[in-house]
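What follows is part of the complex, with its chains left where they were.
The chains carry the letters A, B, C and D, assigned in the order they are written, with residues numbered from 1 in each.
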Amino acid sequence: MSLREILKALDQKEISPKEAEEQIAELSIGSVGDLARYDYDREKRSGVPEAIYAERKTVNEVVSIAQKAVNRLGRVLITRVREEHVKPLLALRDEGFEVDYFERGRCFIVKNSNYSPEPTIGKIAIISAGTSDIPVAEEAKVTAEYHGCEVLMVTDVGIAGLHRLFTPLKETIENGVQVIIVCAGMEGALPGVVAGIVTIPVIGVPTSVGHGVAAEGKTALYSMLSSCSPGLAVVNIDSGFNAAVFATLIARNAK
Amino acid sequence: MSLREILKALDQKEISPKEAEEQIAELSIGSVGDLARYDYDREKRSGVPEAIYAERKTVNEVVSIAQKAVNRLGRVLITRVREEHVKPLLALRDEGFEVDYFERGRCFIVKNSNYSPEPTIGKIAIISAGTSDIPVAEEAKVTAEYHGCEVLMVTDVGIAGLHRLFTPLKETIENGVQVIIVCAGMEGALPGVVAGIVTIPVIGVPTSVGHGVAAEGKTALYSMLSSCSPGLAVVNIDSGFNAAVFATLIARNAK
Amino acid sequence: MSLREILKALDQKEISPKEAEEQIAELSIGSVGDLARYDYDREKRSGVPEAIYAERKTVNEVVSIAQKAVNRLGRVLITRVREEHVKPLLALRDEGFEVDYFERGRCFIVKNSNYSPEPTIGKIAIISAGTSDIPVAEEAKVTAEYHGCEVLMVTDVGIAGLHRLFTPLKETIENGVQVIIVCAGMEGALPGVVAGIVTIPVIGVPTSVGHGVAAEGKTALYSMLSSCSPGLAVVNIDSGFNAAVFATLIARNAK
Amino acid sequence: MSLREILKALDQKEISPKEAEEQIAELSIGSVGDLARYDYDREKRSGVPEAIYAERKTVNEVVSIAQKAVNRLGRVLITRVREEHVKPLLALRDEGFEVDYFERGRCFIVKNSNYSPEPTIGKIAIISAGTSDIPVAEEAKVTAEYHGCEVLMVTDVGIAGLHRLFTPLKETIENGVQVIIVCAGMEGALPGVVAGIVTIPVIGVPTSVGHGVAAEGKTALYSMLSSCSPGLAVVNIDSGFNAAVFATLIARNAK
């Protein structure tokens, strides 16, 4: 019973005020909130699909959470799968699920066979500095497309040769993208350079690519945070997923 | 002479191909780029006002750069002023400038007396966790308003008492803001909590408020980057300015 | 109107279900929660007195928040005061307030002249390793007494001479204390040694006392966290206040 | 011979003062201490069962220490077992021991078959933020139960969706728990949020769950230490064992 129904029941004398009070106490805060319009844009939120972060989960956990999620929501995104998750997830095909595996990005999408694709809600670009940054960029791409974004992918645009940057950036802008994700490891300078040129929001994703002082991605992270180009915000190291969700929130509300 | 004029002059035989080539060589890369439509949204960019980062500049540098900027552009924003900058900047009033000083935010806006205000281009909210985070929040507010945003300011919403959060957030959403900046020091949990509730982009600004392991703002920064709420991106510690510029880029393009 | 009153009004047809729904929407989450018995021990909580963290607050802020708090609650604790706060706070005596200043602990207690002392709710011990740790120990002592604890203070019990430890510890236990706070800088070994001997909870407070690799208190903090003695938990560096509040929560519920 | 016996023997002229002096010199400090009432609550301590930290021990060491401990004390807890310890420990069943294996928590309890369970000495709650934090929570649960606590386990209560927090917390309080352990990785905000709501002691256990800047658990640790909620103390990263022992010390002495 929702709050509204409780109130109605009270109004129709089906329950006493004391019973109403007790039943309201039974509601989760969330339910109370819904009624009370503390919903904070819940309808739109329901459009944000469920995702499973597999990194530290056992095979059983990942598979059973995935099954439940698909049964409830029609589809599910699984990120950061480990080697041992792969076969059991692919085996879900035998149970009638549609299963897409993105090896470099370490992601899966599992769907009901009759799940119909989302309408496009915006357009973003994903730029990666080097070949080794592609896994992070791919996680971002899969996530963004899953959330209904059209994605323009531009790879291998290193800072070492800036001339490789200008042409794709120009194309990017001309294509009407509303936000750019830039994945870069090592010195992580590319997002700052891009943000110094374009006038749409740039999201930096530091990657753990590099060796020596760069090897954990903190150099790239700090470099992006310290950038002189103010139109740049940053997510956690290797977080293609977070960047894509954040970009989606911008894109779907953009003109 | 622009590239277009050079080409015209060549077309009309006023100059030779070799002269054209030489004159093009004289152009700055930027000028060439403009013509060649490598302009990357330059018109809009021209709408992004100049700002002076005063922290390590001498008094003379700050004052003279400010004067030049106002003479050229009509107004200028000066951030992170030091004690010794204050009097000389206020003294610019004697030269006919309009000077606004924001003490807690350590900012100045200097204008021509006849400078007319910008039209509003969007609406953002700025939430600060504690009283001590207000200076950073004020820098963000001054910057965002300077760039044409209408700003909803909500202060002292600590994580320690979550009940203080819900009502202002509800109001924020109902007011139609398009992006939220959340400033927090210490454990920096507030931006993640907010991003877990709303469905518009949230920009976290870690502040250097706190003592012990929190004292430099890194705990707040890492906490925000590690947040389980994906709709959150982060800027450098105490960077109210950067957060505001980034928010402006989102807001002005939002529906 | 409380939720109960709204429900009654609905029951008595004074309002419609829709009006009830709207009025409930007007309630703060807290009010809703209260009714619904989400109160989480609020009565006891009201016994936890207000405290002001003055470190980054201006003189005006500290004084005016203090005045308001005393007027509302009868008294207030102010911690981490800076040099410039001292005189204005002492001047509150001229306005009829009772003002206690604890110089080493950098604390103030401001009271209504007619405020009657709290009943004692428990007994704790505070041990400090060296003379230089006393300011942190004093902050803990003032805080704990303010919350109604009887405090046994034992100072200058260094690890360098363990023989100085055994006698005071024995006395501590014989006095029936229910929890021990141990403040230590440098290598921070004392809390682990104490926790290896007693069988009541020990709270370690690392202090920033020391030089070289010890100078920021992290060595003491990590040392305590790594201690082989499991009966030890830790608070932030120099956080006498937090340790005292935590100890109070244990002591007031102890047999 | 104890000190008392030595003194008696001297009194009865069975030995000379010099012999008494020599025999006292043979006593361990502890023995001397016991007599001299430096016992520091030893009786209660004898109630704290032995535990083996297996992480860096060889298979032989773990098995033989376990056997000795059970033979002496009736039972033993083994934490942080490695893959290679598992089979040899399970094989102790063949020798007539009762062996409980907790796979996710990486713990074993080995008992004499006739060991009778401890009486319950208190009630605690263990809350874990995400599925991946469960191993740490389980180590805490096994340890606390082993020490005689009744444990209320609440899993998967993330900060990202605070609405999932309120109902279980309410139940927790209503069930009369005396202390709450909260395990959280990533940004580690949950313990601070819980401590902001309840008025019993909260023990934070940072876990090494997360990636990028969160990956080693330091972000969670620092976040908890920096929390604005003062009723919170912290143990080492992934230290479910320490948290449980500390909680037991509080619970067994609580009203």
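Please note the rule applied: a contact is a pair of C-beta atoms (placed from the backbone, for glycine too) under 8 Å apart; a residue touches a chain by one contact, two chains touch by 3 or more.
Note that this is a predicted model, so its numbers are computed, not measured.
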{"item": "Number of identical chains forming the whole complex, with 4 shown", "value": "8"}
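The working rule: only the chains that are shown with their structure count from here on.
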{"item": "Mean-CA-position distance for subunit D and subunit A (Å)", "value": "39"}
{"item": "Touching two or more other chains - residues of subunit A", "value": "29, 33, 37-38, 221, 236-237"}
{"item": "Category of the chain touch graph - line, ring, star, complete, other", "value": "complete"}
{"item": "Residues of subunit A touching subunit D in the complex", "value": "28-30, 33, 53, 55-57, 61, 80, 206, 208, 217-218, 221, 236-239"}
{"item": "Of all residues in subunit B, those that touch subunit D in their complex", "value": "129-130, 158-162, 186-189, 192-193, 195-197, 210, 212-214, 218-220, 222-229"}
{"item": "Subunit B contact footprint on subunit A (complex, rising order)", "value": "37-38, 40-42, 44-45, 48, 166, 169-170, 173, 178, 197-201, 203, 221, 225-226, 230-237, 241-243, 245-246, 249-250, 253-255"}
